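A single protein chain has been omitted from the complex, and every remaining protein chain is retained in its original position.
For clarity, chains are labelled A and B in written order, and residue numbers in each chain start from 1.
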Amino acid sequence: MKGVRKTFPGMIALDDVNFTLRAGEIHALMGENGAGKSTLIKIITGVHRRDAGAILLDGQPIEAHSPAHAQMLGISTVYQEINLIPQLSVAENLHLGRQPMKLARIDWKTIRRRARESLARLELDIDVTRPLASFSIAIQQLVAIARSLDVEARILILDEPTSSLDENEVKQLFTVMRRLKSTGLGIIFITHFIDQVYEVADRITVLRNGRLVGEYETAQLPRLELIGKMIGRTAADTPRPERARPHGVTERNIFLQANGLGRKGSIAPLDITAHSGEVLGLAGLLGSGRTEIACLLFGLDRPDSGGIAVRGRKVRINSPRKAIAEGFGMLPEDRQSQGLVPDLSLRENITLALQARRGWLKPLSRKRQAEIADRFISALNIDTTNAEKPIRFLSGGNQQKAILARWLATEPALLILDEPTRGIDVGAKAEVEKLIASLRDRGMSIIFISSELEEVVRDSQRVIVLRDRAKVAELTAEDITEKRIMLAIAGSETT
Amino acid sequence: MIAGWLQRYATLATTALVCLLLYIVAGSLYAGFFSPRVFVGFFADNAFLGIVAVGMTFVILSGGIDLSVGAMIGCSSIVIATLVEQAGWHPLAAVLLMLLLGALFGASMGSLIHFFTLPPFIVTLAGMFFARGMGFVVHEESIAIRHEFYPALNDLPATLASWLHLPDGGVQFVGRYLPLTAVIFLLVLAVGIYLAHWTRFGRNTYAIGGDEDSAVLMGLPVGRTKVQAYALNGFCSALAGAVYTLYTFSGNPTAGTMLELDAIAAVVIGGTLLTGGAGYVAGTLLGVLIFGIIQTAIIFDGTLSSWWTRIAIGFLVMVFILLQRLFQRTLGSARRRPS
Partner (left out) sequence: MKRRQGQRRSLSMPRIVWPLIALALLLLFNLFFTDGFFHIEVRDGRLYGSLIDIIDRAAPVILVSMGMTLVIATAGIDLSVGAVMAIAGALAAGLIARPEYSVLSNFDIGGSFAVALLIALLISALAGAGNGTLVTVFGVQPIVATLILMVAGRGIAQLLTSGQIVTFRHESFAYLGNGFFLGLPVTITIVVAMLLMIGLLVRRTALGLFIEAVGDNPTASRHAGVRPHFIRLFVYSLCGLLAGLAGLIAAADIQAADANNAGLYIELDAILAVVIGGTALTGGRFSLLGSVIGALLIQSITTTILSRGVPVQYTLVVKAAVVIAVCLLQSERFRLLIMHQLRRDGS
């Protein structure tokens, strides 16, 4: 791609971007949020039309008019949300739109046979007659990849494929990717997991703010430099909040005590204590159960065992409403489906939880709503020209901040933050971490869930480590290091 | 393996079971219920409901809905009757024209729905008003059909049977037990099953109903398929109107009032999800049969008034929906994102 440019009303999404993919290579496309990665991909796959620039395949100019057309040109994409039909069988999904026919009838037998063959090429042996949805996301992804291969892709684009996979599944995926690479396929790998990039990518392209920062050989680009290129500063400039001071916590400060809290199939019974004025970090890999605990505490799920006591008083939390009444707040992991009310304005979104707690008979006046909203808009530096626009028009990072504002507005005693920095740019991340520290200093009890180990280490006074849906360790003070946490997750003894 | 099979056919099996149960209960309550004549009646008397329901199945499978089918029956029947009795057309020509018009009508609705992203409910609602109104515009009152072709048409199966040199007993059998209306219904059903399972059009319909956005990204011809599904439904409802004229030897612009509801009920009871993407045409057959059994049972009873049919159907729909929910909750399997 040469000199590609794309504008949307009010913003330049891509400005003079070049991108080169070689056959038989895995090429990572990286950039912070809003850098333009997804726009670039949408142009390649025909979802958007570029405003300027050229796209060449094998030296020949091409233009995809639609995703279907792109597929015909040999460009296949596997998105994060598996874009297949869940109720239909695996075999059928692989052949939709190109079923082999025999005498004006679909040849199901051949379909099943070919399906098994396709999947065997990816070392997958499953019952192809079962509905796609009955398999795990990892397997569904492999099926999606198999389909791409079946339609003879020359280029395979993987958009954040590892976000929902556990470690083994990621390894499996990488094996498949390497094998595909050796057959001459060109793979574009979009991800924000830096470790994974270094594990499997041959080259890296970094975008920032719609512009090309550079194209590099992975082997020749140190991590620190990569991060620097992505955020536009060298690592030395990255503002780092001071290492959290060990805080004096005594029995007096216990806000919440949960004993033997567990739920079958979700999380094994564990004890968890949250103190006022302390940040409790929950560390663990994807799938270890961190969000599950949060859901139990916040009343989104019902526990099978154990109980919760707030300030020594036993409580039964069976709905978010009850949790909120007890002084809890929770920033959900998936702000899109669990947080935003897209057509309501920023102001209404921010004041929603507060209003819900007050009840329907005591509405906040427009004036009060605006006051509260403005307070948090400036405190969190939410970038918006008008608090009356539907919130779906705001960028991801600002949406995240808005939901955070919603919970801060309720002035909770316990605030659960599930991946608060996911999806927001580095500058905003630092702001959020500063905010967490100041809330803690004001006496709030905070449970901080994050996949970024260094964040957990930096901001928590105590850390509970989870592995495979069970608590495996609890660390305090000097013991809180990335190494200790990783050891706990790995399962060896901590000295 | 069993789990997969069970998952797929659970609702269908349940419907079949209920159908059988109802039949047995009715038969044990009312003498003469098990007679072949009654059995044939299920197909012959409910032919237009059945034909419409088959078409409706495709529309619902694709994730849409069509409220105009009942009105179309009325419009179709009066147009045919008017053409035959007042314009001197030959019935076959009239029917063929109406079938074409029905398909075009369906296609137009489908196009509006897809290309302008209008809600199917509203568009087909407007379609219903339009069709019903046009029926009255063509002719305000019902018209009796006296064309000599009609009785001949009704005897078609028997004529064919004797033409095929079947023995006398055979011809009589066909004449008594395979009336044209039932035959047409069964034909439509067979074609429906073929389309649903052995054509790309059918499988694309399932895909679109299952997840339309994914279907687009997979490169499936979503627009074309949707329009085709609605066109098919329009065709079926026009055909049902023609069958109505065969059954009553008349055309009536008020025919088919509220029939769309019965059709939707039959499809739902048959196990097709109203959200689309899952269900079987065979299920719709079962739904129609259940409808027929209940209606016939009420007639046999003599003491129950006809409105009990409505109440019974409503009750059954409720039971089936709740069962569907139960199945979805226990056997459902979309994995949650781990964290």
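As a working rule, contacts are C-beta pairs under 8 Å (C-beta built on N, C-alpha and C of every residue); 3 or more make two chains touch, one makes a residue touch a chain.
Given the structure is predicted, the values throughout are model-derived calculations rather than measurements.
The hidden chain, counted over the whole complex, makes contact with A, B.
From the options B:36, B:133, B:151 or B:167, the residue with contact to the chain not on display is B:133. Of the listed residues A:14, A:30, A:297 or A:353, the one in contact with the hidden chain in the full complex is A:353. The hidden chain makes contact, of the residues B:28, B:86 or B:275, with B:275.
The omitted chain makes contact with just one of the residues B:125, B:186 or B:299: B:125.
Residues of chain A in touch with the missing chain: 300, 319-321, 324, 330, 332, 337-345, 348, 352-353, 355-364, 388-390, 393, 406. In the full complex, chain B makes contact with the omitted chain through residues 65, 67, 112, 115-119, 121-123, 125-130, 132-134, 136-137, 140, 261-262, 264-265, 268, 274-275, 305, 307-311, 313-315, 317-318, 321-322, 325.
Throughout what follows, only the chains that are shown with their structure count from here on.
We define each chain's centre as the mean of its Cα atoms; on that basis chain A and chain B are separated by 46 Å. Remark: chain A residues 66-68, 71-72, 77, 79, 82-88, 92, 96-97, 99, 101, 104-106, 127, 129-131, 133-134, 136-137, 147, 164, 166, 286-292, 333-334, 418, 449 touch chain B in the complex. Remark: chain B residues 1, 3-4, 7-8, 194, 197-200, 203-204, 206-207, 210-211, 213-221, 277-278, 333-335, 337-339 touch chain A in the complex.
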